[in-house]
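Quick one: this structure, given as structure tokens, is what I'll be asking you about.
Every protein chain but one is kept in place in this view of the complex.
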Amino acid sequence: MSHNSFGHLFRVTTWGESHGPAIGCVVDGCPPLIPLSEVDIQGFMDKRKPGQSRFTTQRREPDEVKILSGVMVDEDGVQKTTGTPISLMVQNTDQRSKDYSEIKDRYRPGHADYTYIAKYGIRDYRGGGRSSARETAMRVAAGAVARKILPQVTIRAALVQVGPHKINRANWNWAEVDNNPFFCPDAEAAEQWATYLDEVRKSGSSVGAVIEVVAENVPVGLGAPIYGKLDTDLSAALMSINAVKGVEIGNGFEAATLSGEENADEMRMGDDGEPVFLTNNSGGILGGISNGDPIVARFAVKPTSSILTERKSVTRTGEEVDVMTKGRHDPCVGIRAVPVGEAMVACTLADHFLRHRGQVGD
Amino acid sequence: MSHNSFGHLFRVTTWGESHGPAIGCVVDGCPPLIPLSEVDIQGFMDKRKPGQSRFTTQRREPDEVKILSGVMVDEDGVQKTTGTPISLMVQNTDQRSKDYSEIKDRYRPGHADYTYIAKYGIRDYRGGGRSSARETAMRVAAGAVARKILPQVTIRAALVQVGPHKINRANWNWAEVDNNPFFCPDAEAAEQWATYLDEVRKSGSSVGAVIEVVAENVPVGLGAPIYGKLDTDLSAALMSINAVKGVEIGNGFEAATLSGEENADEMRMGDDGEPVFLTNNSGGILGGISNGDPIVARFAVKPTSSILTERKSVTRTGEEVDVMTKGRHDPCVGIRAVPVGEAMVACTLADHFLRHRGQVGD
Amino acid sequence: MSHNSFGHLFRVTTWGESHGPAIGCVVDGCPPLIPLSEVDIQGFMDKRKPGQSRFTTQRREPDEVKILSGVMVDEDGVQKTTGTPISLMVQNTDQRSKDYSEIKDRYRPGHADYTYIAKYGIRDYRGGGRSSARETAMRVAAGAVARKILPQVTIRAALVQVGPHKINRANWNWAEVDNNPFFCPDAEAAEQWATYLDEVRKSGSSVGAVIEVVAENVPVGLGAPIYGKLDTDLSAALMSINAVKGVEIGNGFEAATLSGEENADEMRMGDDGEPVFLTNNSGGILGGISNGDPIVARFAVKPTSSILTERKSVTRTGEEVDVMTKGRHDPCVGIRAVPVGEAMVACTLADHFLRHRGQVGD
Partner (left out) sequence: MSHNSFGHLFRVTTWGESHGPAIGCVVDGCPPLIPLSEVDIQGFMDKRKPGQSRFTTQRREPDEVKILSGVMVDEDGVQKTTGTPISLMVQNTDQRSKDYSEIKDRYRPGHADYTYIAKYGIRDYRGGGRSSARETAMRVAAGAVARKILPQVTIRAALVQVGPHKINRANWNWAEVDNNPFFCPDAEAAEQWATYLDEVRKSGSSVGAVIEVVAENVPVGLGAPIYGKLDTDLSAALMSINAVKGVEIGNGFEAATLSGEENADEMRMGDDGEPVFLTNNSGGILGGISNGDPIVARFAVKPTSSILTERKSVTRTGEEVDVMTKGRHDPCVGIRAVPVGEAMVACTLADHFLRHRGQVGD
């Protein structure tokens, strides 16, 4: 019942604080004989790492991942997993030395400062400590390993809303996602967002966002009824990312507004003799079990509470104060959540793939 | 990694199918010395049971719960928990004998028929088998036990949207919830819904709904950072209910549209010398840990796929057919999800209360 | 972290007290499409049930098992598992009405009376409550299901020591096990034990015993290194049986006395082109993983503490008293532990078979 692990047969445990010497994770349960080297992971780390555009925090972290265990070079010269736990580590390098005395005893509104103190009686206030978004770097690393377990599955995510501004879904083009600093699939929206987020950034404010993750070519049969529903585990995986406050599968909250006729996905036989669904309102999951259609999940990220405007708060000793968070910010922390969302979906699917194989064979 | 259990220190395992002899659950980890008898549970069962109005399925089940273990009458004549597992059982009585040959081999659109067969190669097609909403009766029973662990916490839920029709939040009155067959806190909306749902019912159609659960007087400190976030576990608990496709904590997806200034809940000192929050956008959870404010969670239930209109589908052997689901229906299955949502929140809070006590003492 | 469950992918949760209305278990994770009916289970229940000879307790329980969920009759008329949880129940019938006032507040030496009260502040003193050996009936039921998952594996157990009297291993004959009331594989020893145990019984005393479980045709590869060692899980499974105080795998404690040369099992190629082991000191497990040789485990059962001789004790309120346990006794509770040991090994192997299949495929 570890609070820092997720998954069952494919199980990830993360550790580390923003301002400690390093962060890391242990991936336990990865099958053996899978080719794996640091370069397989680094590409995903690079997508998430900070300081890549003016729209994300200016902290500079190379986020260079090291594999410390769980692999060996096989006779054919290829480094492969051995079935033992894979330990991954990233050194923290840009822990800017700073005077934290100002926030040490002040509860920043919207942050976990108050609740950490209330629960633990102590908190690492340096850079957010354990609640820093830095922890998500290791989710991305684990997700890169998870993808190796399901090589035929394509898992991609995109930013579909920034503050009140949604994309036009008619413009959706996966190829655009890498052409702008927002992972936005709509080139037009990306341009508008740039203008909008520049304003937000300059005013020292922040905004929320919505991310959509799509997994294609998922085998039929992953997930289980009741408490092992694939929707349940995806929902937990995405809700566990910092700042996430809502999750939807398929048409999600929209489903509440529809009739049974509109919502139920009809079926016909496909050209290959397999059943096909004519629509995908279910987001690829029926009764908790994948149906072969793309898995579609969306999650909402709240605006980061680190802003340059003073907000009312109190101190640990009960004084009323006004708090402003100086230093480096993410005007839209949702941007960097895009590769994190992909990673969490990858880990969930890898876990369910192994569970499915265990319980009902191949 | 049991697919039919949830919780850790307070752990519930449910079993049973719609058309088997009985359904039941085992509640493991309930602390000892808590007064508990069937009457404590039955009231909640009665709120969920079918056939109470024309707006829910006409199946008649008394849903009389029996306690089979885990309690004994103490010297003072009061029946109390002993710390051993509590087994609860409900006989199935109204398994209407029926010819299932029509749906046995047909995949009803929107149902789990196809995925169960694809995964397991067998499915209990009688009344939905394990995927029937009957399973949720045992969640309600377990939730009644969970409430006993946190007697000071008030957990209530209400239906806040039926199809496209939302309540007017200005009219919210908890007292109204028991005055209409919808658990609707807005008397005006309830009247409109009655008319609307009568139409839906008569046309053999169905609609979705949104339920809001509110837990008041939750102790500060429940939950944990990262994968044990209280939001994460609430989200998993609610998403595990059949037909749920979306979950929000606090302002949820709305948070994506706000600025950091608008969204972060400011703090001041209360009259009792404890910090108070001036707003509750966070839904009572900061950094995954309860902050003392009401916990607010919402979930979306899709329209049941059992409708009287023919929909395109296929059979197990690959023939294209049109399928219509005859028999008893819930025009809005979301209504009966209201007590189920309460129960899942109760179980989650009870579990986190025990986990919190274990890890950081009282 | 349920205290009343064991296993992971094949997970068993038991419930019930000696003097409640019933006892039962939920078997979660059984693969689908396995033929299963009550008769498959009842035979094993009958081996364990009390009152079958003068050497076990005279409580009369038919121990008739009912399957309440998780199966359905398939088109070919055979009842099969569906992959959903299997609920098994046995009614308690012979809860002899009795005056418990004498032991209610007295701690019987060697029993869990004192520790239950110290931990829980309450205990069901009627017939041992949850700590009664009746709980093991449901382990046997679950074990019968587990055997179905590994039909090629033969799991048998025998009593190899009663008090100080060991069998002569040269006389080992599995066929003898069913020819005497002790599950003794040595006909000569069985005769001596009968005389010896008659004396023990008549004097109102009790003795301990050692049971050996052997599993043949176990696939190579079950288990895992480190904390998932097959030895670890077998050891936990057997140690969880009431009154068990020691467990050995292979030559066990004997291994401590040997040299590396003597202990390491040498290998040669078998006629079928597969490696064979020339000895089996390891008990069929190397590095935590099954090696294809018979799995051999032994466990020691202490003498039941229910005896007719007065022993020094204290009451709940701190008075010093002498306690004698009247009523029905097992002079050698180890006898009935034989089928229980088999069941625990069956459950452990079934779980590891599914885990192995999940993690490294077939």
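Remarks
By written order: A, B and C. Residues from 1 in each chain.
The rule is simple: a contact is a pair of C-beta atoms (placed from the backbone, for glycine too) under 8 Å apart; a residue touches a chain by one contact, two chains touch by 3 or more.
Only a predicted model underlies this, so the values are computations on that prediction, with no experimental measurement involved.
Only one of C:D76, C:D178 or C:E261 touches the chain withheld from this view, namely C:E261. Interface note: of A:K47, A:R130, A:R156 or A:K245, the residue touching the hidden chain in the full complex is A:R130.
From the options C:S18, C:N92, C:N180 or C:S235, the residue with contact to the unseen chain in the full assembly is C:S235.
Hidden from this view is one chain, which touches chain B at 1, 8-9, 29, 31-32, 83-84, 225, 354-362.
Remark: the residues of chain C touching the chain excluded from display are 1-6, 8-9, 14, 107, 109-112, 114-116, 118-121, 130-131, 135, 161, 163-164, 200, 205-210, 220-221, 223-229, 231-233, 235-236, 239-240, 242, 244-253, 255-269, 273, 275, 278, 281-283, 286-292, 300-307, 309, 311-314, 318-320, 334, 355-356, 360.
Within chain A, the residues in touch with the undisplayed chain are 1-5, 8-9, 11, 13-17, 20-24, 26, 28-29, 32-33, 66, 68-70, 72, 74, 80, 82-87, 119-124, 126, 129-130.
Heads up, the rule we're going with is that only the chains that are shown with their structure count from here on.
If you average the CA atoms of chain A and of chain C, the two centres end up 45 Å from each other.
For the pair chain B and chain C, the distance between C-alpha centroids works out to 38 Å.
Rounded to whole angstrom, the centroid-to-centroid distance between chain A and chain B, based on C-alpha atoms, equals 27 Å.
Across the assembly, chain C contributes 1, 8-9, 29, 32, 83-84 as residues in contact with two or more other chains.
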